[in-house]
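A single protein chain has been removed from this complex, and every other one stays in its place.
Chain lettering (A and B) follows the sequence in which the chains are written, and residue indices restart at 1 in each chain.
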Amino acid sequence: MSDPSTASIVSTPAAQPTDASTPATPGPQSSEKPRGLLGDAWRDLRRKPLFWISATFIVIFLLMAAFPTLFAPGDAVNGTLERSLVKPGADGWFGYDLQGRDVYARVIYGARASIVVAVLSVIGTLLVGGTMGIIAGYRGGWVDGLLSRIADVFFGLPFVLGAIVILTTFNGSGTSNSKADIMGLVTISLIVLSWPVVMRLMRSSVLATKEADYIVAARALGAGHGRIILKHLLPNCLAPLLVYGTIMVGSFIGAEATLSFLGVGLKSPVVSWGIMISDGQQFVRVAPGLVFFPAAFLVTAVLSFVMLGEAVREALDPKLR
Amino acid sequence: MGRYLLRRLLQLVPVFIGTTFLIYALVWAVPGDPFAGKCGERRCPDQYIAFMTEKYHLDQNVFVQYASYMKNLLQGDFGQTFSQREISDIILTSYPNTLKLALVALAIEAVIGLGAGVLTGLRRNGFLDNLVLVSTLFLIALPVFVVGFLLQWLLGVQWGIIKPTVSSEMRLSELIVPGFVLGSASVAYIARVARTSIAENRRADYVRTAIAKGLPMRRVVGVHLLRNSLIPVVTLLGTDLGALMGGAIVTEGIFGINGIGRQVFRAIVTKESATVVGIVVVLVLVYLVMNLLVDLLYAALDPRIRYE
Partner (left out) sequence: MSDILVSEQSAPGPGGSGRPAGRLLEVDDLRVEFRTRDGVAKVINGVTYHVDAGETLAVLGESGSGKSVTAQTIMGILDTPPGFVTGGQIRFHGKDMLRMSSEERRRIRGEGIAMIFQDALSALNPVFTVGFQIAEQFRVRRGLGRAEAKKRAIEMLDQVKIPNAKGRFNNYPHQFSGGMRQRAMIAMSLALDPEVLIADEPTTALDVTVQAQIMDLLAELQRERQMGMILITHDLGVVADVADRIAVMYAGRIVEEADVYDLYAKPAHPYTMGLIDSIPRLDEKGQQLRTIKGLPPNLMNIPPGCPFNPRCPMAQPVCREKVPPLLQVGTARASACHFAEELVNRD
């Protein structure tokens, strides 16, 4: 999700950078104008090594999630006890865990659960929060008041605490523990606890543009609500939303790992970085690799998404340049 | 001002009720036997079930339950745990520890975050600026449990600089590392907000005026620039104090601090429903009140904002 979204910002055909000398305009600033925001942003992005580094990592992680066999031919789930806690070597690059499972294979396969949960949660959060935000901002009045108060209610819950309560309630003993169920539950709890942030973002963004002259003009020309929202409001509010979404993929990967680490998120047989760190921490003295490798992948993935989001945000915000 | 305060307080009430009700419903009103798994491996004794059913009106619908729970709560009765311990007692013993940890974290945020933000805001694009930008990126991106675990392992286990866990006396020196872990993400946010704020205001007309008045640079920066740039930082710090106290579950767990976060986590795992609700009520209340205070603080800091 994050990849197409940022790509849409980024791959918009950059308006041809007009040469500074061609227009006979006064002052140094005005020569930049004709390029437009997106073209400018892209021109800015292209020069940033951080953007290319993070984008490369994200592509690798996405490939890892989609086709883990490309990277690791080994078996991530089954191990042989003979190889329990074997140190990293030529055979198993990252060593083996207590059950003799190949840590390298597990780290690769762990990308899928972490990224799928994070991306699905972000899509859900953007959809729910975005819709609520548009409705609240556009309708205003009591609708706004009601939706804002509801958002406040969810906002008042500390994130980790709320997630733990939701997950233990629905993920307790007795409920079925299929892979999809657990992942769905974690996804839903992340959405439930995060949508108010997106709603506030969207709401203020809509409020800011709602009274803009061109929207008032569109309304005066008889454009319907649906058309105004789709054609005028949404495109304007989309950029900050997508930037935030990209950063959120990173922080959701971290949140999922935190919950798994606490033992309330994803559970075996799902393979995820959080579970691996949680399982490995008791052996950290004998086999630090059990914690180090999944933690390194986790950190790299989170950083890549956050960095990409930051880079795009900086490129989009002329003030930061 | 008085009317604004009243309106804000009235707005708080539905949010407070909504949040606590949400938790209450999640904990108590899930379909199925509310006592499943609440008494360890065995089934709960009938006597306990009868007592709890009576005390929390479990035979009624969730709204009645919640109402009577709130009624008790307003009279200061948080209820008892399964082992007949007063929940208010648990909160009273563990809350000060969390508060202490949160205040240490806040102090670290203010000193490191603000310091780094001001320095880099004044000199952008230097070596220090890039260093701070990269390190704040790391602090924002790293999940708290990774930072905590890493620091505990490195400083505590490998190098032996600190004790891996905090003793029950909660000495200040022991709390510095846990406090940094708890505030790690916020340190980064504070630094960035301060940096942006300083960098934006540095070119402001009034800063130019202050220079044109012939004031020494120290005063231009320390009085005119800083006072304006502090507004978003201080409000961020205030909101954070409310959030820190609810977010201490991971940090308290890693460093073995007997705080509210650890209590609530234990209560959730052992299904002490009444304890969970009691603690969450306190946390939510603190959070909401802190947010209100921040709003008022904002008005005090920026004279242009007046609440009618």
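In this text, a contact is a pair of C-beta atoms (placed from the backbone, for glycine too) under 8 Å apart; a residue touches a chain by one contact, two chains touch by 3 or more.
Worth saying up front: this structure is predicted, and the values here are computed from it rather than measured.
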#### Entry: Residue of B:Ile17, B:Leu155, B:Met170 or B:Ala204 touching the missing chain in the full complex
B:Ala204
#### Entry: Hidden partner interface residues of chain B, rising order
203-206, 208-217, 219, 224, 227-228, 231, 301-304
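As a working rule, only the chains that are shown with their structure count from here on.
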### Query
How many Å are there between the centre of chain A and the centre of chain B, using C-alpha atoms for each centre?
23
### chain B residues within the chain A interface of the complex
11, 14-16, 18-19, 22-23, 26-27, 30, 32, 36-37, 137-138, 140-146, 149-150, 153, 157, 196, 200, 243, 246-247, 249-250, 253, 261, 264-265, 268-269, 271, 276, 280, 283-284, 287-288
### Summary
Touching chain B in the complex, chain A uses residues 149-150, 152-154, 156-162, 164-166, 168-170, 172-174, 250-251, 254-255, 257-258, 261-262, 277, 281, 284-285, 291, 295, 298-299, 302-303, 306-307, 310, 319-320
